[in-house]
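Only one protein chain is missing; all other protein chains are in place.
To keep things simple, chains are lettered A, B and C as they appear, and every chain counts its residues starting from 1.
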Amino acid sequence: MYLKLKKSYFDVLDRFTPFLVITTIISFIIGSYFALYGSPPDYIQGDSMRIMYVHVPSAWWALMSYSVLAVSCTIWFITRNPIFNLVAKSIAPIGAVFTLIALVTGSIWGKPTWGVWWVWDARLTSMLLLFFLYLAYIFLWQAISNKDLASKISAALAMIGFINVPIIKFSVDWWNTLHQPASISKFSSPSIDESMLVPLFIMAFASLCFLITMFSVRLRIEFIETRISRLRQKIYD
Amino acid sequence: MTDFFSMGGYGFYVWSSYIIFFSIISYVFIMNLMKLNEKKKKLINLEKQSDQSS
Amino acid sequence: MKSLYDLINRDLKIAFFTSSNFLFTGSFYILVVVLIPFIFGSDSEQLRVIFKGIIWISISLSILLTLERIFYSDYEDGSLDLILQRYNSLEIIICAKFIAHWIINCLPLIVILPFLSLLFQLSFSDIFPILINLVIGSTGMVFVATFVSALTLGAKRTIFLKGIILIPLLVPFIIFGVDPHSWPILIALSMMSFVISIYASSYGLRLYGE
Partner (left out) sequence: MKKLSINELKCFRGESLVLKGISAEINEGETYLIKGSNGSGKTTLLRVLSSLIKNYNGTILFDDKDIKDDLKFFQKFSFIGQKNALKENLSVSKNLKLWEILFGKKIDVNSLLQKYNLNTVIDKDISSLSDGQKKCLSLLKLKLCSVPIWYLDEPFVFLDSKNRSILVNEIESHNQSGGIAIITTNTELDYKSDGEIIL
């Protein structure tokens, strides 16, 4: 039941944050330079291909965050160590932000590529549903006033959502082949040139650093909140 | 220079997506840091209170 | 077996006594379908296509609207305590809720669907695959709705939150339900959601008990 909070957790997170922030900023600067200037334009899509360098990393990390969320909820179910719940709780909003970014930039990319802001492409649609899975998880935490109950229920929901993600992906793919000619998806087999991989990986690394920074900050907020509620109980008991 | 900003005619799309990306990211970053500082202050206050009471 | 029957009987009685009985759910579906020609005009070729989709929209809406009747109304007035005390097998309670809710909410649509399809000049051979899919798909949707209802017992009464939770989970059923040949996948999905639902609902009810 009890979360054993050691002082050392705080110390480690505190010491690493400035380092992480600096790495994030530097790698974003380098990444942006390569993404916007230092790489050649794509020979089919031209310079609009540059949107990929923010879109694709966001989509990757959005998916990864949900996996982390669901896996830590699963581990929580097995070990009942509340720290895994806090991990899940603090990664959810960041994942939601990345999903939102992936959706918006995907739609902006769609305009020059397909000529429209949105197509009901399998990937975009499953991304949209993933966004709602994130929202459901976050709102559930807010809707239940009893934090203990909230942690148990949202963990169960996250696991069910995780089972649902591949089903949604599979079914949306199925629906896509049923209703639309497959040629519409230009994303599906992009022959990525080596010169594009460099900025892509730098931007992905930068976004990952940002994710880790935010994650550690949010985790610390959760730790502090637990301590605050415990101190309150001690004082007013 | 104008070449760089026009991005071969795709300037609006490319720049708007980068602006959106970085503005959302910095908003999230600043909001969370502010929240962290606020919570830290609250914790320090409470710790003082509990030291006094005990 | 007797307790299963008793619980179903009780839910059906509640539905029968209040405004949520079969007549009303049936008219809900008819009214939703009546809206179609007003929106899309009276071109019967186009209407036929839209009609098949609207059925699924109306059934997911009706499941969403009645979500709180599965467990929440019993929880709110304290009957759930009594039910948990009298029938100490959670699985039976959950199965009873599945069946009762399906009878109240989905059966009316399945019964009136052949008559509704007459309005859109669809023959019985057109409607038969839809009917099969609807029977299987709506069962699965009820399984999903039941565990969402059980898990959100402690949440504030916000139908929108429950909608955000429920609708992404219903998407696969709708996608496969619309396609007339995908009933084997629908059966698999429904069976899977049955298993998940038994576990998740009893977890939710147990948490509520604590």
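In this section, a residue touches a chain if its C-beta (ideal position, glycine included) is under 8 Å from a C-beta of that chain, and two chains touch if they have at least 3 such contacts.
Everything numeric here is computed off the predicted structure, so don't read it as measured data.
**Student:** Spell out the interface residues on chain C facing the chain that's missing from view.
**Tutor:** For chain C, the residues touching the absent chain are 6, 9-10, 13-14, 17-18, 73, 76-79, 81-86, 88, 206, 209-210.
In the analysis below, only the chains that are shown with their structure count from here on.
**Student:** Would you mind pulling out the distance in Å between where the CA atoms of chain A average out and where those of chain B do?
**Tutor:** Measuring from centre to centre gives 16 Å for this pair.
**Student:** Centre to centre, by mean C-alpha position, how many angstrom separate chain B and chain C?
**Tutor:** The computed centroid separation for chain B versus chain C comes out at 43 Å.
**Student:** Taking the mean of the CA coordinates per chain, how far is chain A from chain C in Å?
**Tutor:** Taking the mean C-alpha position of each chain, the two centres sit 32 Å apart.
**Student:** Give me the residue numbers in chain A that touch at least two other chains, ranges are fine.
**Tutor:** none
**Student:** Hey, which residues of chain A end up touching chain C in the complex?
**Tutor:** 129, 132-133, 135-136, 139-140, 143-146, 149-150, 152-153, 156-157, 160-161, 163-164, 167-168, 170-172, 174-175, 178
**Student:** Touching chain A in the complex: which residues of chain B?
**Tutor:** Residues in contact with chain A: 4, 7-11, 13-14, 16-18, 20-22, 24-25, 28-29, 32-33, 35-36, 39-40, 42-43, 46-47, 49-50, 53.
**Student:** Would you mind writing out the residues of chain C in touch with chain A in their complex?
**Tutor:** Touch residues, chain C against chain A: 147, 151-152, 154-156, 158, 161, 164-165, 167-169, 171-172, 175-176, 179, 182, 189, 196, 200, 203-204, 207.
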